[in-house]
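Down below is the structure, laid out as structure tokens.
Showing chain A:
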Amino acid sequence: MIESFIELFFARYNYWMAIILMLIGLYALIAKQNLVKKIIGLNIFQTAIFLFYISFAEVKGGTAPIYLPQGIDALYVNPLPHVLILTAIVVGVSVTAVALSLIVRIYEEYGVIDEDELMQAVRRR
Partner candidate 1 sequence: MTVINHLPVLLIAIPILASLLIFAAGWYDRRFAYPITLITVLFQFTASVILLLQVMQEGTIRYHLGGWAPPLGIELVIDSFNGFILAAIMLLAAATVVYARRSVEKEIEQEKIVSFYVLFQLLVTGLVGMTITGDIFNLYVFLEISSIAAYTLISASRKPHSYVASFNYLVLGSISAGFILLGIGNLYVATGTLNMAELAAILPASYGLATVHSAFLFLMIGFSIKIAFFPLHLWLPDAYTESPSAVTILISTVMAKVSVYALFRILFSVFTTAYIIDSFPVTGFILLMATVAIVAGAVLAIAQDDLKRMLAYSSISQIGYIMFALGVANQIALEGGLLHILGHAVMKGCLFMVAGMIIYRMGTSKLSELKGVAKTMPISCAAFALAGASMIGIPPTIGFMSKYYLVLGAFEAGLWPYAVVLLIGSLLAAVYIWKFIEIAYFGDHHDNHHTSVREGPLSMLAPMVCLAVLCLIFGVFVEVLMEAVGPAVILLLGGV
Partner candidate 2 sequence: MADITGILPAITIAIPLVAAVLILIVGRYENIREGVTIAAAIAMLCSILAMLPEVLSGARISISLLPMVPGGDFALRVDAFGMVFALVASILWLLNSFYAIGYMRALKEHAQTRFFFCLAVAIAAAIGIAFSANLLTLFVFYEILTIITYPLVVHVETPEAMKAGRKYLAYLLVGGIFLLAATILTYLLTGMTDFVPGGFLAGSGSDLILRILFLLFMVGFVKAAWMPIHGWLPAAMVAPTPVSAFLHAVAVVTAGVFGIVRIAGWVFGMDLMASLGLGIFLAVIASFTIITASLFALTEDNLKRRLAYSTVSQLSYILLGVSMLSIAGMTGAMAHIPIHAFMKITLFMAAGAFIVSAGKESISDMKGLFRKMPVTVLMFSAAAIGICGLPPLAGIISKIYLALGAVEGGMPILLLVIIISAVLNAAYFFPIIYTMIFEHPDDERSLDAVTEPPLTMLVPIVLTASISVLIFFFPSMPFMDLIEIAIAEITQSVIP
């Protein structure tokens, strides 16, 4: 029972890792009080998804998808997910930038970056 479970884990361990990372990110996003730590959680969450994409693009023994002497018969990893993730990384960076600037503004306005204290400060207004 346990052996088969372990086997399942190792057979697809890259996906499991992505999922674990994702959960860590989600946990930070939801449970952390500090707004900056929330954003770090968000980044971990996004990175997990990026890794998931990259790992399923992998082809065993494949090379980088560039033009080789063998022509298109060469075994190469799927380039499309890489391209997609390039876009997604840009998106992630932008979101992080917006989020951080919002935190700066919140700090300027309320003087706190702790969620509970922030809620209290908002309610006091």
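Quick note on the criterion: a residue touches a chain if its C-beta (ideal position, glycine included) is under 8 Å from a C-beta of that chain, and two chains touch if they have at least 3 such contacts; residues count from 1.
Basis for inclusion: all candidates are chains of the complex that A comes from, given by their letters.
Computed from a predicted structure; not experimentally measured.
For chain A, the touching candidate in this complex, among 1 or 2, is 1. Note for the complex: chain A touches candidate 1 at residues 22, 26, 29, 35, 38, 42, 45-46, 49, 52-53, 56, 80-81, 84, 87-88, 91, 94-95, 98-99, 102-103, 105-106, 109-110, 118, 122, 125.
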